[in-house]
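Shown here: the complex without one of its protein chains, the others still in place.
First chain written, first letter: the chains are A and B, and each begins at residue 1.
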Amino acid sequence: MTAPGTGGPPVVGGPPAVGVAAGRAGRRARDLPKLADPAAPLLAVDDLSVRFRLAGGSVKAVDGVSFALDYGEALGIAGESGCGKTTTALSLVRLLPPNGRIRGGSVRLYGIDLVPKSERALARYRWREISIVFQGAMNALNPVRRIRDQIAEPIVVRLGETEAAARRKAGDLLEYVGIPRRRGAAYPHELSGGMRQRAMIAMSLACDPAIVIGDEPTTALDVMVQAQILELFERLRADLGLSLILITHDLSVIAETCDRVLVMYAGRVAEEGPVGRVFTAPRHPYTQKLLASFPNIRTDRRTLDVIPGQPPDLREPPPGCRFAARCPAAMPVCTEVVPPEVRFADGVRVACHLYPPEAAATVPPVIDVTESVVGIEVQEA
Amino acid sequence: MGSSFLVRRVVQAVLTILLILVLNFFLFRLMPGSPERSITRNPNLTAEAKAELRVRWGLDKPVFPDQFVAYLGDVSRGDLGYSFKYRGAPVTEVIGDRIWPTILLFGAGEAIAIVVGLSLGAYAGWRRGGPIDYLGNGLSLVLYSMPYFVLGMLLLMVFSRTLGWFPTSGMLTSGASYAGPADQLLDFAAHFALPLATVSLGLIGLYSILMRSAIIETLAEDYVQTARAKGLREGRILRHHALPNAILPAVTVVAIQLGYVIAGAITAEVVFNWPGLGTLAVTALSARDYPVLQGVFLLLAVSVVVANLLADLLYGVLDPRVRT
Partner (left out) sequence: MSAGTAPVDVRTARLRLRARAVREFAARFLSRPDGLVGSLILVVFAVLAIAPELFVGPLETATSATGDRLAAPTPRHILGTDDLGKDLLNLTVHGTRVSMLIGLLATVITVAIGSLIGIVSGFVGGVLDAVLMRFADFFLVLPTFVLALILAPILIELIGAQSEILGMRVTLIVIVVVIGITSWASTARIVRSQTLSLRERAFVDRARVVGAGNAAIMRRHILPNVVNLIVANAVLVFASAVLTETTLSFIGLGDPFQPSWGLLLNSAQAAGAAGLGAWWFVIPPATCIVLVVLAFTLVGGALDDVLNPKLRGRR
């Protein structure tokens, strides 16, 4: 555990003294907010809708999305660019641009609905309950402030600690993510991409959150660094009992790190369920096509599947299922009626007319719409 | 701060000043009334007499490096030649007591403009939209399009002539005797007000437009989103995240605009007959008093280079990215 050096993978320190590690199964022994309901699930999103007002009209970027997150669970949100996954996650803490607004649904954290809260009341939940790790390639760190000061900032301002104590904690957090403490005096541009991403992870832990949202945390990093970052996220869950929401278009990341996956298309949920099930036996045609477009070393598939066409223009969304235009199994009903979400006995939720509500509570066979369903192998932890 | 950054900037500044001296040197030779030309153009001198004069004035030596080095020596000793207009008076003397009124006008004007202009601009960028924003923007645009002397003349007409609040020209009332230093100070202040307002207002127009767009751009940056995600209040985000970044282009523009501001200050002095370098330069121009013109040019050019150097160093303090 003690291998100081400039080369090789960074050596991480022990769990920081910022919170009580409770392991995966239990809840974190910390002060819950006053209104919290101890019996409620950690996070329950129900029928969430987000609308953006644009020059040419308005767009419902998120249309009736529901999901839940339990303590210590890792949920991956997958989908192509523009499908609304980032908007969904950011809207949990109402981090929307000026032209965006939550138009419906509820976001219950410990059973407390955040949607009707005022901006000031909501801001109290930011970072302390839900924090975000932004994409490293972005300009997400203030270029004229030192790393340790940026990590210490929420500790001082939101938790009311002294500067000295905050700086010490910041150092602890940096060591935990594998950055030597003295590097905290550096500015963002002096760190490599991987180190910046680690620094942001350290920053996200500053206030002891219950949920950490990772927004494309490994995109734009090379494969070696990607692996290290994912390993770090794993340790966050193991040591600190955090819950994780990982947003990415890279299914392999979700396969490796998450318990459950939520597949989104054009602002709606296509399929959701345990990663093992969804990735080895995907039901929704979109999920199947998505998986089929990923190369797999183990089979001798020669050609990658391609989904023809484009996602629909959400200013004028088509009636019925939004994937119908590109779906090889589209039926007449698909262009007329929005497919209802059906939950099956194996824990998978699908919104597709191929799996009608009558099949709920059973485990219906998977209808393969591609040439051959090639799933991603999922490592069982 | 990296010492190499410091050294590099200082070396550049020194090189620039050297180039200015070279330029000035050539102007010195070209200008009508220069020793070289007065010899060449004089039809009354014989060839021998010309040759002799050349030797006596050191003009027979090669231009580089001998004449140039001699020129540098003169300059470093403070010998900038003699005025044509004020016969026999050394240029340094003529320029001498015109310097501080200009420094005062220019310095105070910039200081006010920086504080007021940047603050207004930052506020406008923070709370954009709304009638005040549009009004302020429009006003700033008009001020920015107005040459300083036009603004000066307008202020003069309104506040001096029509309202009679301020005197029309000069630094002090000529021939006045004062009861005490406070009275003199008051008289000075009355005379100073309008020229100062002229220089300040023009700059405030520019700086507020600049800062407004800098703040707007900064507020759209990703690290501001991070700051919001941290649950920080808008005021703190503005002060600790937006402003330290938005101030960077402001410093750059202030430095770039220095030459332009000098032009404006010169003309503002003319309008109010403020006894500074500007009015000196203009009278020297109409009298074709080239040595004085050159002296003023040298002084102003070197000042701007030094000021730019200071601004560069300040930028290095504010932005850690350039220090590497």
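Here is the rule we use: a residue touches a chain if its C-beta (ideal position, glycine included) is under 8 Å from a C-beta of that chain, and two chains touch if they have at least 3 such contacts.
Note that the coordinates shown come from a computational prediction; the quantities given were computed from them, not determined experimentally.
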Contact residue for the chain not shown (choose from B:53, B:99 or B:146) = B:146
Inquiry  = Which candidate, B:83, B:226 or B:308, sits in contact with the chain we can't see?
reply    = B:308
Query = In terms of residues, what is the contact footprint of the unshown chain on subunit B?
reply = 16, 19-20, 23, 27, 30-32, 141-142, 144-147, 149-150, 153-154, 156-157, 160-162, 168-169, 220, 222, 225, 256, 258-260, 262-264, 266-267, 270-271, 281-282, 285-286, 288, 290, 293-294, 296-297, 300-301, 304-305, 308
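We adopt the following convention: only the chains that are shown with their structure count from here on.
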Inter-centroid spacing, subunit B versus subunit A (mean Cα positions, whole Å) = 55
Key: Complex contact set, residues of subunit B against subunit A   = 221-223, 225-233, 236, 240-241, 244-245, 248, 318-321, 324
Key: Touching residues (chain side subunit A, partner subunit B) in the complex   = 93, 95, 123-128, 131-132, 134, 138-145, 153-154, 157-158, 187, 189-190
